[in-house]
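Here it is, the structure in full.
We show some of the complex, not the whole, and keep each chain where it was.
Just so it is clear, A, B, C and D label the chains in written order, and each chain counts residues from 1 on its own.
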């Protein structure tokens, strides 16, 4: 066990970690926005649109990210879509996440008590305003844990980006492994880095959760 | 998103036009016929109470009046204006924007209060002022404060709904509605979800509104309120209006057997 | 002693990633390639049966250290860094670096034509290091892109993201033969002569095993079996050193 | 595109798909057991049990499955524990899935009104019976959609068990495309197989959900 390697390769690993975080954050942002849009599309009265959204979600959820990313990156040029690796990685991650986020949002939308929307309607509020001011905050309360969970899952999917040469953490780790054949150090290093990221995400998530639910009083219930 | 400043429609003061006029309205949910051929007139500044057994269609009728529920047959007019449909012959449903204009003048108070839990009492009241009436934030907040004061809740302005008792929540819901200066307010069992101790404070606010000349349609099980405050009482039974008139007549002079039985049960349970 | 244990058990477990044709690959679920043919012979010399294990490269070396098997028969180039941690056998094949291009690409006809173009290769491989060195002598210098998996660099070559892929000549010759309409090898190879070896554990217990494998390999070359295998897979035969060479990199 | 390649590869891909399915299902079933036990332990009121459960969840949710597999299969032997590949694969899958499942159940239990266990308590139910008869059946019912989601995610994550030498679907498609140099066709085929399996799982989940909801 030669942990000085982690020091020698430190700068490269940190750079890779930076790229991982960047791709993850950008992918999540795209996934959340796209997922929200998909949820709204799925609620329209147009049947074909609803089916299209359903099909999109089922296909994306039903296939591994590795295969999607490969088909996007290497298959894309066949149909004239030529993306640079990092772009493809972020886009792929966003598309992959969007299917899951759309489902989370769908459940969240349904969980907003109908009466809250009716109250807004009966006051004459426009749909855009209702969505932004009533539904969205209500959705966050019930979906934030699931959103954070999904974001934590996506941190781990970023390792797949290495196969299309995005210079993220896994890619740098494999360089280290290939050049030194120091495999155990690599495994431990990766465990540490990814654990840190997920732990940070869930901590931030819990804070955010406390924030969006600050208006709820917590009744103390006697335990069973 | 700034709300569009829409041209203020001044209340028409022609007392000849009834505030609400319901003519031959019918409504089914699938095979379940919930309203059958309802006729009802509510004049300006009148308080009409709807009473009747559970499932008789009281909520459905009320919700048809502001088109939260689509009615199938007949017509409902508010201040002479047809609700939910175009006047032209093959009737077509109004667009969302047209519906919004209609609903601006019709307030609604729900059994479950339906406050927005992530906004304080003040924000709940100010929100629609900003979004619908296009007021700027400062003006909306000032107006909202006055409304909270009117329902006796000035000091709870910054509390979230979860921190308020049921009675206080319902009073905030009423403030939210009257802030919009509606011509008509619909109440759907506004006190049914309240602890008995808290009913009084909400009824008092409603009494004050009635005294100020507000037109109100109230679905309620509070017979005392109906007897003392209502100008007219309508008894609904299985989707029909089985009795209608001043409270004295309906409560004491009607021969309608279902109504008599309804009142009988009520008496028995509450006498001691 | 590992060798003694193997002889007693009658089988030797060896591992490789079977995704590296023509050395290691699966065809209809059957393990084939240079390493397979060669190690069948080595096993015969040792008087044991060979059991072949397919693993992703990520876990081949950890498996060796965890003693899940006794030898890695993936072709690996010797480097100084790697010598520190593992024991290498005598060479089993030439590994001279060469290039492969798209078959319809008329602009590249010799190694020097890659000036200013995009080059792809396997991360941390000696061929990649050599093409970087070679590229630096050209102007304008080519852009080098590094892949975790060299198959992915072939896919990008087909997709047009890179103009040549670098790898050892044996690998490229085989790949081009499989998809003649898509790929073509750029001749001659540009790199210094270098060699592939197999990898064992450096521990004292394992010394006798590595030595026995070396002896077997030398014998197989001497009696002409190696040449037969080379002809079968590469179409020609070449002589290999009979000692472990000094690492160049 | 050359579709004959897919036809040739199909038998191998399907064989690998069977491996993927049975290992994932076994992983999920064991994960259920682990998840329930961890969840109950964490709610038991014992601080130590809650802490231990917390550490378990943090580790198995926080560290990528790939690394968990490598740790179990290659690092445990270094301290003298040797596990065969299938055990390592199923073990890692079920431990990881257990961490997620325990959190799903924790959330679902919040959805069971407190009064229901109180009613049982008032009738004199012993505590374990309240769990087995009242709380867990309902938590299960509430969490069926989340559990199906988890099953699908796990099925896909199972592609990583190739690092311990189990040839599942993704690995097999890589292997095939490495020898025929036609990754596009092979990955497309593998993608469709995954889609079919997951579609079947989702349909099954919807069926279970509907049956449980009849109450």
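Just so we're on the same page, contacts are C-beta pairs under 8 Å (C-beta built on N, C-alpha and C of every residue); 3 or more make two chains touch, one makes a residue touch a chain.
Since we're looking at a predicted model, the values are computed, not measured.
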Per chain type, how many copies make up the whole complex in this structure file?
A x1, B x2, C x1, D x1
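Everything that follows uses one rule, which is that only the chains that are shown with their structure count from here on.
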Chains touching subunit B and subunit D alike, please list them.
A
Outermost chain relative to subunit D, judged by CA means, is B
From the C-alpha centre of subunit B to that of subunit C, how far is it in Å?
82
Subunit A-subunit B separation of Cα centroids, rounded to whole Å:
44
Hey, how far is the Cα centre of subunit A from the one of subunit C, in Å?
39
Multi-chain touching residues of subunit B, meaning two or more other chains, are none
Two or more other chains touching the same residue: where does that happen in subunit D?
66, 70, 74-75, 183-184
Can you name every pair of chains that touch?
A-B, A-C, A-D, C-D
Of all residues in subunit A, which touch subunit D in the complex?
58-59, 61-68, 70-71, 74-75, 78, 103, 107, 145, 149, 152-153, 156, 159, 184, 187, 190-191, 194-195, 198-199, 202, 221, 223-224
Over in the complex, which subunit B residues touch subunit A? Could you list them?
1, 3, 66, 68, 96-97, 100-101, 103-104, 106-108, 110, 112, 114-120, 127-128, 131-132, 160-163, 173, 176-177, 180
So, in the complex, the side of subunit A touching subunit C is made of residues 70, 73-74, 76-78, 82, 162-165, 170-171, 174-175, 177-184, 187
